[in-house]
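Presenting chain A:
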Amino acid sequence: MSITDYILIFSIVFVMFNGILVSVLAVIYGERKVLARLQQRIGPSRTGPWGILQTLADAVKLVLKEDIRPQNSDRIIFYLAPLIIFTPIFMLWVVLPFGSGLVLGDIDLGLFYVSALLGLSVVGMVAAGWSSNSKYAMLGSARSAAQLISYELPLILSILSVGLFAQLFTDNPFNLSNIVHAQSGLPFIFVMPLAFILFLIGGLAETARIPFDIPHADEEIVGGAFVEYSGIRWGAFQLSEYTGLITMAFLASILFLGGWSGPFSDKFVWLQPFYISMKTGFIILLAFWIRAPLPRLRIDQLMAFAWKVIIPISFANFILVSLVVFMGDRINLPIYQIQLILGCLNLVSMIALGYLITARRKKRLAVYRERWGEK
Partner candidate 1 sequence: MSTDNFNQYTTEEFEAATRAVLGNIKVTVEPNFGELGVVCDRSDIVSICKILKQDTDISMEYLRSISVVDWVEHMEVVYHLSSIRHMNRIVIKVVVPIEDLKIDSVITVWSGADWHEREGHDLFGVEFVGHPDMSPLILYEGFEGFPGRKSFEIPVQETFYGD
Partner candidate 2 sequence: METKATVIRDENSETAELRINMGPQHPATHGVFRMVLTLDGERVVTVEPHIGYLHRGSEKLTEGENFQQITTLFDRLDYISNFNNEWVYVRAVERAMEVEIPERAEFIRIILGELNRIASHFLFYGTYGLDIGAMNPVMIGFRERERIQALFEGVSGARMMHNYFRVGGVKEDLPEGFVPAVYALLEHLKKGYEDARDILTESEIFIERTAGIGALDPEKTLDYGVTGPVLRAAGVDYDIRKADPYSMYSDIDFSVPLGSHGDCYDRYMVRMLEIEQSIKIIEQCVKKLPDGPIQGKVSRILRPPEGDFFVHGENPRGDLGVYLVSSGGTVRPYRLKIRGPSFSNLMALKSMMEGAYLADSTVILGSLDIVLGEVDR
């Protein structure tokens, strides 16, 4: 490689890195603003016009803050943990396509790469919690280890079902760009809404957002694994949290919402990043909305939900998709028919599940109705 290549790579990485940082600032600002509106407040309004510089001001404050390390903490791991948690999330962005051809590394096993890196952040969490020499941090890291590992399964299973289905369209179904190309006709959300919902739930849990924010649980263990961190190291954790959220939303829009494709996206290439960021933004907004009124689950309920509800459904969904794809391929059905069959099966199973869950929810609600309902 010549020197110009290095400069090119460096400048691309520089631009992407800073682009992600800026978008994290924007997402944090957006979260504060949206949450404020959902709570009938105004939100940040003083720093800059409409307070848009608020997160920047916070970031500057974090940089200027004293970097404190607890006395008996493990020095090396304590300093390493933010990096461990920080790096894999950013490495994900290598394979995420912003448009047709607009991707750093268009590797064939993109889906595997993504699922491998998604599992890495738990190492950083455990490292941070263990090295802090704080009981709260240790509880938090234990919680996040349990939660992240449990919810990885449904997440990866739903990702794989997308890969399975994309097999019908392309030879390289695990390439993210190919997956997007496969959705130029019909986004996968209409074909397999079940997988989409599973992905959303898994993604919310992976990014530890309400109602699954048990690893942080401000009211119980005051922030979890990174209680003892301060200044920019704490900022690194926060940064990777929100980058994780953006990544999840981005992945969801690539895997299920058709990525960059949209009206006229073939004609005007500049529309493609716009479309994909719109879709990402929509999913992020959804996460904000869910955050506002919902209480947090308890750890045992969360685990029960993962292992008793979500993971069986994910397996069933995976088997359903693979069966339909396999059979459809075998009897040479046209793709639209396979899509129709899978969509209908998904809808039916969703309705069935809906009723099952309703029965379960009613059992919960019966507590209210029996005790306090109208007599």
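Rule of thumb we're sticking to: a contact is a pair of C-beta atoms (placed from the backbone, for glycine too) under 8 Å apart; a residue touches a chain by one contact, two chains touch by 3 or more; residues count from 1.
The candidate set was assembled so that all candidates are chains of the complex that A comes from, given by their letters.
Quick caveat, the model's predicted, so the values are computed rather than measured.
Student: All of 1 or 2 sit in the same complex as chain A; which one actually touches it?
Tutor: 2
Student: Looking at the complex, which residues from chain A come into contact with candidate 2?
Tutor: 35, 38-41, 135-136, 138-139, 210-211, 213-214, 217-222, 291-301, 361, 364-365, 367-368, 371-372
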